[in-house]
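Moving on to chain A:
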Amino acid sequence: MPTIPERRNRMRHLVTSVAAAPLQGGGLDRFIDPFAQFLTDIANMEPVLLQLLAFGLLLGGVYALTALGLTMIFGVMDVINFAHGVFLVVGMYTVWLVSTTLGISPFIGIPIAAVVLFALGIGVHILTVEPIIEAPQQNQLIATLGVLLIIQSAIEIIFTPDPQQVELSLGSVQVGGVFIPLGQFYALLIALGTMLGVRAFLNRTDLGRKIRGTADNRDGARYVGINVPQINYLTFGIGAALAGVAGGSIALFQRFDPFTGEAYLINAFVIVILGGLGSFPGAFVGGLIVGMIQVFGGYYLPGTTSQVLIFLLFIGTLLVKPEGLFGGAEA
Partner candidate 1 sequence: MSSQDQQSLEREGETLLTVEGVGKRFAGLQALEDIDMTVNSGEIIGLIGPNGAGKTTLFNCISGAFPPTSGTVTLEGAVISGLPAHKVARSGLARTFQITRPLEELTVVENAMVGAHIHTRRRREARDIAMENLEFVGLADRADEQAGELTVGAQKRLELARAISTRPKILLLDEIMAGLTPQETKHMLDLFRQLRGRGTSLLIIEHDMKAIMNISDYVKVLDQGRGIAFGNPEDVVKDERVIEAYIGGFDVDA
Partner candidate 2 sequence: MSTLESVREGYRTFDDQRYAPFVKGVALFALLAALPYIIEIDVAGMELAATLSLKVLILTVIYAYTAQSWNIMSGYTGQFSFGHAAFFGVGAYATQLLLTDVGLNPWIGMLIGGLLAGLYGLVIGALTFRFNLKGHYFALATLAFAELLRFVVTNMSELNGANGYFKPFPRDYGAEYGLAAFQFQTDLPYYYIILGFLLVVTVVSWAIKNSWVGLYFFAIREDERAAASVGVPSFRYKLVGVAVSAFFTALGGAYWSMYFNTIRPDTVFALFKNVEILLPAVVGGPGTLIGPIVGSFIVTPVSEVARTTFTDINGLDRIIYGAFLVAIVIYSPRGVVSWPSRARALWSRLKGDEEVSE
C-alpha cells in the first residue's frame, strides 16, 4: 500500500502528465513541433509536400465519392443513413467477387456493384425507411443502424472477417518526382467522373430536377405534383448505387474487411456536414479537406491524431455552421 505522501506525489505527477497534457507542456508540443516542422518544410520547399498534396488529393477524391450518396439521401429525404458505410462494403465485396470468381475486370465490376447496390438500396428503403419516413428522426437513424448491423454481420458470416483484396497489380507512375499509385489514381478519376455525371443527371434530366425540387422543399414538391414517395426510393437507390461505385473504387487500391465501412462512414458524415447538407460541391471540398488533414496529419502527427483534428472540425462545424460551407443550396 503506498504511503500518503507517496500517493500525493503520484497524484501530482498524474495531474501534470495526463489531465494537463493536452493543454500545456508535453501535450501541446505534440502539435507545435509537427507544425513547426511543417512550416520548415514549406520554407525549404521540401519535395515531400508535393507528394503529400498528391496523396491528399487522391484520398480526398475518394472520400468525396463516399459522401455523395449519403449527402444526397440526407438532402432529399432528411434521413441519416447509417447503412451507408456497409453499402460501401457491399460494393467492395461485389467487385472482389466478380473479379475472383468470374474473372471479370474490377473496372467492369464497379458498374455491376452500382446495379447491385441500387437494388439493395431500394429493398432496404421499402423494408425499413419507408414505413417510418414521417417518424421522429432518431427512429430512422436506429432503423438504418439495424440494417448496418444485419448486412455487416451477414457479410462477416458469408465471407469471414478476414481481409480480402482484389487481385490487381496496377503499380504506380512517377510524375515530376511525385509518386502516384495508379489504383488510387483510377479511383480518383472514377470519383470525378461520377460526380460530374450525377451533377449532369440532377441538372439536366427531368427526374434529376424532381429530386432537386424535393430536396429544396418537400411539401412544395408534393404540391406541384411530384410523386415524393417514388422520388424517395429512387433517391435511396441512387444513393446506395453511389456507395457501390465508391466501395468498388476503394477496392481497387485497398484491402478490406466487413468493418472497413465504419471509418469511411464516420468521415463521410463529417464531409456531409462540413460541405453542407445535400451539396455536391460541398461534398467534394469537404472530401478534400478531410483527405488533406488525414494525409498531412498522418505524416506530421503521431498515430491517428489527425482524426482528433477531424472530429474537432466536425464538432465546430455542427455548432457554428451546421448548414456547412455550401449551405445546402445546391443539390
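Criterion: a residue touches a chain if its C-beta (ideal position, glycine included) is under 8 Å from a C-beta of that chain, and two chains touch if they have at least 3 such contacts; residues count from 1.
On how the list was made: all candidates are chains of the complex that A comes from, given by their letters.
Computed from a predicted model, the values in this text were never measured in an experiment.
Here chain A appears alone, and the candidate among 1 or 2 that touches it in the complex is 2. Interface of chain A with candidate 2 (complex): residues 1-2, 7, 10-11, 13-14, 17-18, 21-22, 74, 78, 80, 127-128, 131-132, 135-143, 145-150, 152-154, 156-157, 161, 258, 262, 266, 269-270, 273, 302-305, 307-308, 311-312, 314-315, 318-320, 322.
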